[in-house]
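With one protein chain removed, the remaining protein chains of the complex are shown where they sit.
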Amino acid sequence: MTVFCWPARVYWEDTDGGGIVYYANYLRFLERARTEWLRALGYSQRALAQEAGVLFAVTSISVQYRRPARLDDELVVTCNPSLGGPATVRFEQQIHRGGIPRAAAGEELLVEADVRVACLDARTLRPKRLPEFLVNALSVKERS
Amino acid sequence: MTVFCWPARVYWEDTDGGGIVYYANYLRFLERARTEWLRALGYSQRALAQEAGVLFAVTSISVQYRRPARLDDELVVTCNPSLGGPATVRFEQQIHRGGIPRAAAGEELLVEADVRVACLDARTLRPKRLPEFLVNALSVKERS
Amino acid sequence: MTVFCWPARVYWEDTDGGGIVYYANYLRFLERARTEWLRALGYSQRALAQEAGVLFAVTSISVQYRRPARLDDELVVTCNPSLGGPATVRFEQQIHRGGIPRAAAGEELLVEADVRVACLDARTLRPKRLPEFLVNALSVKERS
Partner (left out) sequence: MTVFCWPARVYWEDTDGGGIVYYANYLRFLERARTEWLRALGYSQRALAQEAGVLFAVTSISVQYRRPARLDDELVVTCNPSLGGPATVRFEQQIHRGGIPRAAAGEELLVEADVRVACLDARTLRPKRLPEFLVNALSVKERS
């Protein structure tokens, strides 16, 4: 089984006066990877909101900051999703420094995160069962 | 006539790896002052959107960066609005370093900006005449 | 014993297209409160870096998102620090909606966070014992 990977580059906007990426900004990288994983399944979040009436909201996140990323670094963000309940997806994610080959080698782990995302009704903002395509995608993944 | 002033503090989130405030982040300070000027007139933007069906959108901005702001700096953001047309407010704004007295003395000017904001219909996003309270506020200001 | 509180206002910059505060941006509010707690002890982070050669870096964070904050909301961010080790401060933090009285009543809890911050040597970026004033402040707090 392969883990979904998405590249990111560190720009000035991401860094802070300490010369490293600001701690909140890693959460932006993490979310880009989750969004691109969904897009790779064929679904954009805008379409899901408008057509399926479904929004996703992070309900909890736990982040370990191992080493800092710096300006111009190339990062690889991984995204390993699983079913977390009828209305919840759980994402185990990592951010590595370096091109995709280096990340595969497990070198230079910068950040680890465990993220729980709830599926909400776009109108009422109440929890809503995951769309079938997501349940299927996550179930297939677990069997493989 | 007094100019509307709003304080801001520089936090890590605002700085970049150069040790100074990231150039886009001054625009956040500028907007806080415009929003607070409106609130001082008695109107929140959320209420205006929901009750008067009115949104504001920046249509152009011109910014001169004179000196950089740094971590922990106290800033004062000024906001001098005027009528820019039937559906437009123009804001001349400045950011100074230091407490309000120092700003009044014209010392330590960091940023100057000229901002044009259009009034839009919240549903159609088309230009819409400024609400009467705003026209009145801006006209009274011009006469004083 | 009273908990340190710091107010925050939600501006456009903090919200996302879902109409609520973007999940990473609560971490900015959390950090402002930690920085202001330190300042209330008499220390700015810039001075600590330049004079004491000390930097702080978040090493882990765990966040529970209970309810969303919206544009124009007034928030109160609390900051309850304790000794987490010779080079670590632990902060239990909460974000409530509403003015300080409402927060004290425990209503409208939006976000809970558990944050660990390491003290680093500003030159080498290696862990460094907490400055004495911090150890004292945290110990006094624990005895009270």
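Order as written gives the chain letters A, B and C; numbering starts at 1 within each chain.
Rule of thumb we're sticking to: a residue touches a chain if its C-beta (ideal position, glycine included) is under 8 Å from a C-beta of that chain, and two chains touch if they have at least 3 such contacts.
Note that this is a predicted model, so its numbers are computed, not measured.
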Touch criterion as defined above, residue of C:22, C:43, C:56 or C:91 at the omitted chain: C:22
Among A:13, A:92, A:108 or A:121, residue touching the chain not depicted: A:13
Chain not shown, touching residues in subunit A: 9, 11-13, 28, 31-32, 35, 44-47, 70-72
Sites on subunit C contacted by the missing partner chain, in the whole complex: 12-13, 15-20, 22, 24, 70-71
Footprint left on subunit B by the chain that the document does not show: 18, 20, 23-25, 27-28, 31, 55, 57-65, 68, 125
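Everything that follows uses one rule, which is that only the chains that are shown with their structure count from here on.
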Best-connected chain pair, where connection means C-beta pairs in contact: A-C
Turn needed to bring subunit A onto subunit B - CA fit, degrees, nearest 5: 180
Same-residue or different-residue interface between subunit A and subunit C, half as cut-off: same
Chain whose Cα mean lies nearest the overall Cα mean: C
Rounded Å distance between subunit A and subunit B, as computed from the means of their C-alpha atoms: 34
For subunit A, residues that touch 2 or more chains besides their own: 18, 20, 24
